[in-house]
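Structure first, then comments.
Only one protein chain is missing from this complex, and each of the others stays in its spot.
Chain naming follows the written order as A and B, and within any one chain the residues start at number 1.
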Amino acid sequence: MEKELINLDHIYKSYDGQLILDDLSLVIHENEFVTLLGPSGCGKTTTLRIIGGFETPDKGRVIFDGQDITALAPNKRQLNTVFQKYALFTHMDIADNIAFGLRIKNKSDQYIKDKISYALKLVNLDGYEHRMPDSLSGGQQQRIAIARAIVNEPKVLLLDEPLGALDLKLRQDMQYELIRLKRELGITFIYVTHDQEEALTMSDHIVVMNQGYIQQEGTPEAIYNEPENAFVADFIGDSNIISATMVKDELVRILGTEFPCVDKGFGVEKPVDVVIRPEDVKLVKRGEGKIPGVVSHIIFKGVHYEMEVQAGGFEWLVHSTKESPAGTEVDIDVDPFDIQVMNRPASEDEQALGVVDDV
Amino acid sequence: MNSKTRTFEKIYMGIIFLFMYAPIVTLIVLSFNKSKSRAKWGGFTFQWYLSLVRDSEVLNALANTLIIALIATVVSTIIGTAASVALMGMKRRTRSLVMGVTNIPMINADIVTGISLMLLFKVLHFEAGFVTVLIAHITFDIPYVMLSVLPRMKTISPSVYEAALDLGAKPLFAFRKTILPDLMPSVISGALMAFTMSIDDFIITYFTKGSGFDTLSTKIYSEVKRGIRPEIYALSAIIFVVVLILLLVSNRIKAGAGKRVKKSLSARGERIKNIALAAGVVAFSALIVVMALVYGGVFSKKSTQVFVYNFGEYIDPDVITMFEEETGIEVVYDEFESNEIMYAKIASDGAAYDVMCPSDYMIAKMISQDMLMKLDKSALPNAVEYIGGQYYNSAKAFDPENEYAVPYCWGTVGILYNKKMVQEPVTSWDILWDDRYSGEILMQDSIRDAFMVALMRRGYSMNSTDPGEINSAAEDLIEQAPLVQAYVIDQVRDKMIGNEAALGVIYSGEAIYTKRENPDLEYVVPDEGSNVWIDGWVISRDAVNVDNALAWIDFMCRPEIALKNFEYITYSTPNIAAQELIEDDDIRNSSVAFPDNETLERCDTFISLGEEADRLYNEAWKRVKSAN
Partner (left out) sequence: MFKDPKRAHALASPYFVWALIFILVPLGMILWYGFTDDAGAVTIRNAAAIAQPEHLKALLLAIELAVISTVICFLLAYPLGMILAKNKMSSQGIITTIFILPMWMNFLLRTFSWMTLLENHGVINGFLEKFHLPTVHVINTPSAIVIGMVYNFLPFMIMPIYNSLAKIDNNVINAARDLGANAVQTFLRVTLPLTVPGIISGVTMVFIPALTTFAISTMLGGSKILLIGNVIEQEFTLTYDWHLGSGLSVVLMIFIVINMIVQALSEKNDEL
């Protein structure tokens, strides 16, 4: 693992008496693509703004490269931000926009010129030097905003929902572009989004946040496959979240039927939640599986069929490449390693907190 | 943001707030001032609020202001909204051309707009008055409506409207149901802006109103010259409080609505709507009340009328009521600011008024132009009996046979000085050129009066038409200009009472009032001589109600009526019987009110000088005024 670059140390922040960040601690390493993911109001943008210096935490410290920068003004920080809705300077042309930071630093004209053309090439917009921002499309403006930030050679690039205002196709193109840029620049990206697909596609490391707390962090695979609580499971991808009982280690009772699983250490006869991804639910012939059910609904989705199956009193969401028409009688089966067991939180607060305590 | 900047911001806003509201607080305080003079605090009173209800002139002006503003707002809102909607259907080029024209009244100086409309109305022979002012207001209101509606119109997609048409709705119905609701907040805020601008306008109204018609603004402007009557302070305070309450209430409503509808755009629209609605209701009900007060007598309309045209503040209002009650004749009473304005009015329409009260030289001019009627002395027993012979004699200067005019008020012009500031005896106009009193001198802001001072000082005639004499008088006035604190008319009164100046040129009538308010003041007629003037009642040659006009004049000559007027306006009365009725010995024997013959012999009366001389004076005066 790379060297530690940013350390958020027990950060608290509130607005108008409402706590936005509650004792948030987070470590970000060099050369990582980190995504802060969560629904709106979860505190992800506030976290980014604290790193950028646009907000001061009420309590806690921001350590950057070993130095405390909590009170440092944004213009003194070695990081740059790409803002939501681009925030380009509409009174300057593209070249002046990109040159803004360099001019402040009194770089030579030649240096600036080189940097501008380098940056424009990097974002595939050479020749746009003398256009005005308003005459560019959303995607182009976004790329200019990125170019404007990276010419300053920051150690970290902060991106605040940069693709939020773009349409789907453009967004996907830009995702690849960002991955490419990240690779070429070799710097740290901290990316804020509420779009889980974006997060899964681009990140090295995802931080899932809700109501001011970090719910879970880890690689995209870990987040997707092993959500630690119902919030993460629900927020990341479609899933079947079912109340269940842990009979004993490696055995869980789901909807009255016992399933072998791989999880241990939850105790005996403890209430838990299980997460089963729709693509992990197997539909087999009646009599060959564990819970009998009936397909109630089917839609063709291109790569797979999406089905709803009534089984054991629960409506299962199932993705499969095999078509089972509505009314088909089936059995449901799940492989042990596809069952993700989670502690059931005792209260809402605890759910928000994502605390995994040993009951 | 740290607390230091917060504090700074608060202080800064506080200072601006103070700056904005200091004058308003001052006005409200003045509305409770017992003294009529704004320069003196005479104790607390509500009387101006009470007398406001009976002050038909102020209420008339208020009614005019509200009617004009309401009609102009409605008309300009309809025209402006229609134009805005239509413009969206036009080519971009047309649109920007139209907007260019629309912007003209906003960018153009008010004075140019006012003058241009005035010229138009003159050329078209529109009589200046209610209609011309209304047209002018609509003209400058429309841009405010369009500037509010157009940007909103641009954001409205026509698709809903087209969908409605597609579903079979008639265009007007579809417009009302689809576009208008979205447009409404901007229409209302445009209307509100138009209403505000209309209420506050002075300059354009001033140039388009003509004489005999006033809105509050123009009324106040003429009063600034003549001294503002306290009822106007009271009225302003009422208007201010009403608007303040309106805004607070609508804020409340919005705060309540805000809880339910979270900060949506519609809440804002709602709020503007509320303000507008409340403003409309208040304006309308105010209008009704005012109209009721003003035209209360309409239904009991008297069979006969008399149209009277007099200087402002030149009669005790009770006298008018008394005349009406006694004779059953309805008095239509209007005021003018200067002889010249009165002259212009009568010259354009001799039947506009029956009876007027101009000054000496103007009476001469009107006689020479055959604008007046010889008076039937048999109908004027009081005038014959009670007006002193010496005044008829003086009047012969402008009315050689005493056929046309009955003296109403008279007096001298002299120097009012503050004994605390001027120790030496004041005997000569020279003191007004004494640089020890630099910045302490008030001169009259009227051509003839100012030149009278300079001409008399040199020993010339105050009616001089000699270019050399006029020129040297002008040179003297230019030399004097740096010493002069201000050129004013009736402001001399308040300024002298408030110890703002040491010396002022003033009419003797005002001198009596000022001495009463500030005992340090003394009035003299300088040794070189001065102006003795007489204002007299005359009847227009084309008068309609001649008998009533004669009755009016004779009523004014009754001793007790003349006395009542004297006590109210403090200008000397030529009515011998009234003079004897004055209870206060000091006043009755006052050399200010009734100077001795010796003084009067030094004095002269203005006569009309003819156009050529008028032009010489005008040009010389302009040189004087730009000499600073």
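One rule holds for everything that comes next: contacts are C-beta pairs under 8 Å (C-beta built on N, C-alpha and C of every residue); 3 or more make two chains touch, one makes a residue touch a chain.
No experiment lies behind these values; they were computed from the predicted model shown.
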Touching residue (missing chain; options B:103, B:321 or B:390): B:103
If the hidden chain were put back, which of A:35, A:70, A:152 or A:193 would touch it? A:152
Using the touch definition up top, pick the residue from A:90, A:124 or A:137 that touches the left-out chain. A:90
On chain B, what residues meet the omitted chain? 9, 12-13, 16-17, 19-24, 26-27, 30, 38-39, 79-80, 82-83, 85-90, 98, 100-105, 107-113, 115-120, 123, 135-136, 138-139, 142, 158, 161-162, 171, 175, 189, 196, 199-200, 202-203, 207, 216-217, 220-221, 224, 228, 232-233, 236, 239-240, 243-244, 247, 251, 254, 268, 271-272, 340, 439, 445, 447, 481, 484-488, 495, 498-500, 615, 618, 622-623, 625-626, 628
Where the unshown chain meets chain A, residue by residue: 52-54, 73-75, 77, 79-81, 83-85, 87-92, 100-101, 104-105, 132, 134-135, 145, 148-149, 152
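To be clear about the criterion, only the chains that are shown with their structure count from here on.
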Chain A to chain B: how many Å between their CA centres? 72
